[in-house]
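The following block contains the structure, expressed as structure tokens.
Left out: one protein chain. Kept in place: all the others.
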Amino acid sequence: MLMSTIQAGIVGLGRLGKRYASDLRWRVRGVSLVAACSLQAEELAWARSELGIAHTYLNYEALLNHQGLDAVFIVSSTSQHVPQLIAALRAGLHVFCEKPLGITLADCLQAEAVAARHPTQLAVVGFVRRFDPAYAYAKQQIAAGLIGRPFMLRSQTVDVDAVAGFQMEFVKSSGGIFHDMNVHDIDLARWFLQSEIQTVFAAGGAFKHPAFGEAGDADNVVATCVMENGHIAQFWASRTAAHGHDTQTEIIGTEGVLCVGRNAAAQRVEILDRYGVRQECVQTFYERFEQAFLLQTQDFIDCLLQGRRPALQLRDATRATQAAIALSASLFEGKGVVQTQPLNELEG
Amino acid sequence: MLMSTIQAGIVGLGRLGKRYASDLRWRVRGVSLVAACSLQAEELAWARSELGIAHTYLNYEALLNHQGLDAVFIVSSTSQHVPQLIAALRAGLHVFCEKPLGITLADCLQAEAVAARHPTQLAVVGFVRRFDPAYAYAKQQIAAGLIGRPFMLRSQTVDVDAVAGFQMEFVKSSGGIFHDMNVHDIDLARWFLQSEIQTVFAAGGAFKHPAFGEAGDADNVVATCVMENGHIAQFWASRTAAHGHDTQTEIIGTEGVLCVGRNAAAQRVEILDRYGVRQECVQTFYERFEQAFLLQTQDFIDCLLQGRRPALQLRDATRATQAAIALSASLFEGKGVVQTQPLNELEG
Amino acid sequence: MLMSTIQAGIVGLGRLGKRYASDLRWRVRGVSLVAACSLQAEELAWARSELGIAHTYLNYEALLNHQGLDAVFIVSSTSQHVPQLIAALRAGLHVFCEKPLGITLADCLQAEAVAARHPTQLAVVGFVRRFDPAYAYAKQQIAAGLIGRPFMLRSQTVDVDAVAGFQMEFVKSSGGIFHDMNVHDIDLARWFLQSEIQTVFAAGGAFKHPAFGEAGDADNVVATCVMENGHIAQFWASRTAAHGHDTQTEIIGTEGVLCVGRNAAAQRVEILDRYGVRQECVQTFYERFEQAFLLQTQDFIDCLLQGRRPALQLRDATRATQAAIALSASLFEGKGVVQTQPLNELEG
Partner (left out) sequence: MLMSTIQAGIVGLGRLGKRYASDLRWRVRGVSLVAACSLQAEELAWARSELGIAHTYLNYEALLNHQGLDAVFIVSSTSQHVPQLIAALRAGLHVFCEKPLGITLADCLQAEAVAARHPTQLAVVGFVRRFDPAYAYAKQQIAAGLIGRPFMLRSQTVDVDAVAGFQMEFVKSSGGIFHDMNVHDIDLARWFLQSEIQTVFAAGGAFKHPAFGEAGDADNVVATCVMENGHIAQFWASRTAAHGHDTQTEIIGTEGVLCVGRNAAAQRVEILDRYGVRQECVQTFYERFEQAFLLQTQDFIDCLLQGRRPALQLRDATRATQAAIALSASLFEGKGVVQTQPLNELEG
């Protein structure tokens, strides 16, 4: 069985898309990356020369029609996620889609509705932290009772200032700092506290880079959230760190606390010099979560090979978007305390 | 000048009062602890036998009338702080008062008003963290520009679960978890961000000990605050930690972050055994801030000897109480987002 | 060029051999693992069922004669390393050999002599730490001048007590604690201090497990060494750690110190519970160096594909064995201070 192989294609070969493509080509077992699609001819040239992908397409429909394709990986820009996911499902393919699924609830719910009509195909959105060995270990230890009953989570996504300029270009399409960054912390709150975010209050500003403020976004935000079960969560997102990419999460339970990622060290080296005792930090989310991205892709392929349902469903992505919308409303629309809307009302 | 000596008295010889008395007796330069007052005869016996204090009083008025007294330290229960402070000022004495000044704004403003009528006497409320070498070093490094412009603060006061029972007895008189614990974090936000807390939202619950909930309090709370200058603050207070007393503060600036107290180690010992690589933690706030308490007392005495004004004024205590009231209203009265009231309206 | 592929075989499918085989099968680019050899039929069955290796051999000569083979990986027991390496060279194959090359200098020099007669074939012994990202980063930072001129190294190889019983079985064949464990630290001293070990003094004992003493070995040893250039090195090896596998190295220079591996944490999780603030540690050398093993194998394949000479030569392995022999003589033969013999005298 291990010898069978999924035929996969990919759409989107930007910075992150290239990582997915390389993993699919060299590091994931049980898959062959047979086709790639991009709007940029030079990205397709890269796929041919560096990865030896024979079949490259400028047109997404052509990718979907590639003979023998089993699954497609969507790593394109956010606004394309839902339409491409729907098209792939309708073409009979399994789909893995980078987060976020969509910026609007309507988009997310539409994707869910189409997926419901293709129940034998997998449609998965990635929340990569769940596959990080540290987060996975924390989850497992909590299940084993190490910290008693968890009731609170504090989580931060902190990016290095050096990428702020890059992020500025994507403010509009990414949906802003809550959709782009805290969406991971939202998912962690749901995962560890096993409830939905109900009430939120957010604050923040463009403290270092006024341009984010002018674009209706922020460079640092914080939030306090209450879950449906009364559990509580605190978030921080920052685009302005000097030291590196610093993703951290504390899960607080009745008998202990687990801190994931408090050590942001790039590698197991300490430097003792005139600056003190120090560790240099990872600089990008990819550097921090490289292994998690690989494990996430492997898990999707293993699900296909083993006929297993993945742990993450589209509904998880919809819920994360819903909370990001509430947080954005609280801060950017000045709505103060905001309640998330029951999904069943929206689904009518 | 170093040879002159302040004649001091103390009222309140409970757990913390004994610490103050011992410091005044053995460790603070330029002061003689000549008299002590308590309602408990056995506490006065302790002062006589352990500290050699000749003059002990069951009656506070008698202490104030002690011949030659220059200053009084008030370490009694919170409800006594304001009346005892006012009486001491009227008796012509300098006053150092443990935090919090009072639970109500009216009390705080009354104390301020009386102090204003005795401008040559010092009236100081202690916020001990400002004297902790780590916090003081952070303040100094920020002033030197190490982290650029600070715009955000995250601060927590976490007590070990072992003292939860003890705290339960004081819920009513202490004013609850925001007054008792986060009041320090509030003061740090004001100190580091140089603005007043304007808007707050708090969440929390009695997640481990329902008794706190039944008493109208909580065992874990979080809050998001906006300052008048737009800066932001996040707080956490907990009564349920398994590992120790864990006070931490992050001050986030445009060019860096300072983390104070992230290392809660009791001493410079790491243990490598079957539990991993570990450090045991301080168990009480006093263990953590012993040196700060000493430095705070020394600073008050030095102010008296050198004719210097202390950095902390009664107004600082009033402001901290005001924010704690707003946080309590947000959570315990269910008021959601709460604005602090302008003090000048109240003083009207 | 990336599309060409090395045809590789492996001999030895014990614990570590299985790791090499899996890496060659799934994770290393540019290689096909086409054949495997072991004396244990069940290990060959594992290679067929888990890795899908079609060609398996109980006989090493048969492996060497496998049609189209380019290279062989030797991960058999230490006593087989030199004869198998020589046979492979004579069969016209490239060879990668797990450390140590041999326990005696005569064996090592014989291997070198045969390799010298096959100059177009690679013959490499692995010292895996050089490929660990942390050690590699330290090397690179030192080259960039971060710590000035390095003049001293302190290095330890500490194994968890749980594997002591396993190690006991291999004492005779492994050559003892200096050959088996400190051989890595020896190589690091040579690599970072760029000189040969000249004078050694070792001490130690069987402090926890007398059986090691009865077998002429020890469970904890330390040593002080002087290099030919006057630089100094200190080693520690232990078989008795409770907390995990703890490999650490400090490189001391005139302007700073680099500590590699001082953090032995298994993952980026800190636990705050009644045992303090703690991190659980990696338990085995493989868990610690998994990535290094992969990079080492990839580098060997890349050398073959790119016609590049590897950084490590057989001479490095000979030098490491020579120092391990001197350390063993110092402690186990009670010879006190021992000088290593000039190799050219031996090569006569």
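The letters A, B and C name the chains in turn, as written, and every chain counts its residues from 1.
The working rule: a residue touches a chain if its C-beta (ideal position, glycine included) is under 8 Å from a C-beta of that chain, and two chains touch if they have at least 3 such contacts.
Just so it is clear, the model here is predicted, and its values are computed rather than measured.
Per the touch definition above, the residue from B:29, B:149 or B:172 contacting the chain not shown is B:29. Within the complete assembly, C:234 is the residue of C:195, C:234, C:284 or C:313 that touches the hidden chain. The residue from B:14, B:133, B:165 or B:216 that touches the chain not shown here is B:133. One chain is missing from the display, and on chain B it is touched by residues 2-3, 26-27, 29, 50, 52, 133-134, 137-138, 141, 146-147, 255-263, 265-274. Interface residues of chain C with the unshown chain, by the touch rule above, are 148-149, 151-152, 154, 199, 201-205, 207-208, 220, 222-226, 230-232, 234, 236, 238, 240-243, 252, 254-257, 262, 336-337. In the full complex, chain A touches the hidden chain at residues 241-244, 246, 263-265, 271-281.
Quick note on the criterion: only the chains that are shown with their structure count from here on.
Think of the whole protein's Cα atoms as having one middle point; the chain whose own Cα middle lies nearest to it is A.
Although chain B and chain C carry the same sequence, what matters here is overlap: shared residue numbers make up over half of all numbers found at their interface.
Rotating chain A by 180 degrees superposes its CA atoms on those of chain C, with the angle stated to the nearest 5.
Remark: chain A and chain B have CA centroids separated by 42 Å (rounded to whole angstrom).
Taking the mean of the C-alpha atoms as each chain's centre, chain A and chain C sit 39 Å apart.
Averaging Cα coordinates per chain places chain B and chain C 57 Å apart. In chain A, the positions touching at least two other chains are 255-257, 262.
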